[in-house]
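All protein chains of the complex are present and in place, except for one that has been dropped.
Labels A and B are assigned to the chains in the order they are written; within every chain, residues are numbered from 1.
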Amino acid sequence: MLLSEIAAKLNLEFKGKDKEIRGVNTLEDAREDEISFLANPKYLSLLEKTKAGAIILNPDLSSKVETALLSSNPYLDFARTVQLFAKPQGCFSGQSDLAFIHPTAKVHPTANIYPFVFIGAEAQIGAKTTIFPGVYVGEKVKIGTDCVIYANVCLLAESKIGSKVIIHAGSVIGSDGFGFAQSQTGLEKFPQVGRVVIEDEVEIGANTTIDRAALGETRIGKGTKIDNLVQIGHNVKIGQNSILVAQVGIAGSTSIGNQVILAGQVGIAGHLTIGDGCRVAAQSGVGKDLPPKTDVGGSPAMPHKLFLRSSVIIPKLPELQKKIRYLEKKIVELEEKLEE
Amino acid sequence: MLLSEIAAKLNLEFKGKDKEIRGVNTLEDAREDEISFLANPKYLSLLEKTKAGAIILNPDLSSKVETALLSSNPYLDFARTVQLFAKPQGCFSGQSDLAFIHPTAKVHPTANIYPFVFIGAEAQIGAKTTIFPGVYVGEKVKIGTDCVIYANVCLLAESKIGSKVIIHAGSVIGSDGFGFAQSQTGLEKFPQVGRVVIEDEVEIGANTTIDRAALGETRIGKGTKIDNLVQIGHNVKIGQNSILVAQVGIAGSTSIGNQVILAGQVGIAGHLTIGDGCRVAAQSGVGKDLPPKTDVGGSPAMPHKLFLRSSVIIPKLPELQKKIRYLEKKIVELEEKLEE
Partner (left out) sequence: MLLSEIAAKLNLEFKGKDKEIRGVNTLEDAREDEISFLANPKYLSLLEKTKAGAIILNPDLSSKVETALLSSNPYLDFARTVQLFAKPQGCFSGQSDLAFIHPTAKVHPTANIYPFVFIGAEAQIGAKTTIFPGVYVGEKVKIGTDCVIYANVCLLAESKIGSKVIIHAGSVIGSDGFGFAQSQTGLEKFPQVGRVVIEDEVEIGANTTIDRAALGETRIGKGTKIDNLVQIGHNVKIGQNSILVAQVGIAGSTSIGNQVILAGQVGIAGHLTIGDGCRVAAQSGVGKDLPPKTDVGGSPAMPHKLFLRSSVIIPKLPELQKKIRYLEKKIVELEEKLEE
């Protein structure tokens, strides 16, 4: 693709001579026919060494390089450039004879169904959706258009998946929520008869689990991105454009707002409300509601600034304890002197 | 189903006029032909607004509603009502020609084997057990009666699964434990030649992993319920009716008693004994044995009450540090004054 074409598609100003660009790469590894980017000034020194044929960078830095696309958001524009070059995975199209498609299922003729896919009764698969091998689509599941469902994903009965949704390999959508009632003889199952709804443009990582509601819905809002090995309990609601990093766990019936960021390994207790724009630091444990735009850290979580300040004191506790002992001794001494 | 029938099946007193009930729902969402419940007094105000055709609630509250089933444990009785209405998932019965069943395997004629199931040599599948697509049943695995094994579960060789066991999609039972011996050239595998035994009425969540023993058994006791993404190491023993919430991890050779509750993301170190009835708060890390009926929290774990009290002091550490500095200064001042 010509550099001028890339500039045109991304609507960016282009500096230097036009040339053929054959791929994308980092500043370190780029060859002369590859395009790269600079978003973090920390890596400014790499501009001198890179062999990249063109660089997407901030207009302020245009004097530093010969050939550039000028962008006020180089990371975003580089992501879009990668989109131009990326080929979708896969090596199969059409609907395989080696798949099992229930006679009552409705599969759009443009959908791709790999071998060893199981599609249950009354399921619906939208146009241009691709379903990789080993995927289980339960009865009455609906999948929209332009989705990619990677290998060995399980979509349990009645789950509803929007359009332009990506679900990575091994994830389970619509497994039973964890609900039991204590009886005199043990734990009795509360059958989980609700479902999961995944809205448009959601992306779900590998081996993540999203439980169906006990009653009603578990819902993931439009544009939300979920990483690998995340656990989402029954009846959880997540808003739009939120980010859940790997190994996060959210207990049942909690509601998470829009544009929330939960960093890796965070745990959120059940029946809470986490407001729009909240950010929770890695490994934190949240046990209380958070008003919108709250930043927290720690387990149990506290305001993030306080977390940073108290964290540095934890390693000093042995020293503080010593100081307190010393002060106690001193007080006794002073009291004795005063008695005299 | 008539309300009077539900009352009879659950052995509950019934107040009001008989009517046809077509489903179950929450107080908020119930329609006039649905039954709901009130277990938590916090939601008492919803009784006025609900459209539910009947409500399961405590006899004390019977005056508040026209049509009710009176129960001393409304949550349990509602769970049982949901059991009356819930239909099992699935759309296939019999034994699919698209499954691979080893000629030496014994599959009960009433078992349901979906397409793309693999059943290895000498495996045994009990009556009325259902095995969803993509399940791998290794050689010499035994599965009892009335089990549900959801899609893409893997049961490695020689695992023994009791009766009335539910295993949700993607879980792996009987993978190798994590055992290596350090040699001069690197890490040598300690082959894991034990197995996993799952007793009756156990439920295992989605994408959970339970490792086979190095030698001997990993065992999950009767009626124990395990949530999603839980890790259970080799040679772990878990008692009866215990509850392991999502993302819990238990290291090798640890023994967990009966009716233990491990909340989400808890970690338990290896070679420990956790007594009957212990409760461990979310995200805690247990590194020592716990006597029966101990409640702990924190990482490292401490008695739960102490955890609650010390947790509220952590955010005050910067302030406490200031106070200590102030006290040190004051002591010096007082000493100087006394010198004078």
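In the analysis below, a residue touches a chain if its C-beta (ideal position, glycine included) is under 8 Å from a C-beta of that chain, and two chains touch if they have at least 3 such contacts.
Computed from a predicted structure; not experimentally measured.
Taking the complete complex into account, B:138 is the one of B:138, B:239 or B:277 that touches the chain left out.
Shown as candidates are B:43, B:85 or B:190; the residue that touches the absent chain is B:190. Only one of B:72, B:93 or B:310 touches the chain withheld from this view, namely B:310. Of the candidate positions A:53, A:120 or A:133, contact with the unshown chain belongs to A:133. Although one chain is not displayed, subunit A still touches it through residues 24-26, 29, 73, 75-76, 78-80, 82-83, 85-86, 89-92, 96, 98, 114-116, 132-134, 150-152, 166, 168-170, 201, 203, 205-207, 223, 225, 227-229, 240-241, 243, 245-247, 264-265, 282-283, 299, 311, 314-318, 320-321, 324, 327-328, 331, 334-335, 338. The set of subunit B residues touching the chain not shown comprises 100, 102, 116, 118, 120-121, 134, 136, 138-139, 152, 154, 156-157, 170-172, 175-176, 178-183, 186-191, 193, 207-209, 211, 215-216, 229, 231, 233, 247, 249, 251, 265, 267, 269, 285, 287, 298-300, 302-303, 306-307, 309-310, 313-314, 316, 320, 323-324, 327, 330-331, 334, 337-338.
Note that in this section only the chains that are shown with their structure count from here on.
Superposing the C-alpha atoms of subunit A onto subunit B requires a rotation of 120 degrees, rounded to the nearest 5. Averaging C-alpha coordinates per chain places the centre of subunit A 25 Å away from that of subunit B.
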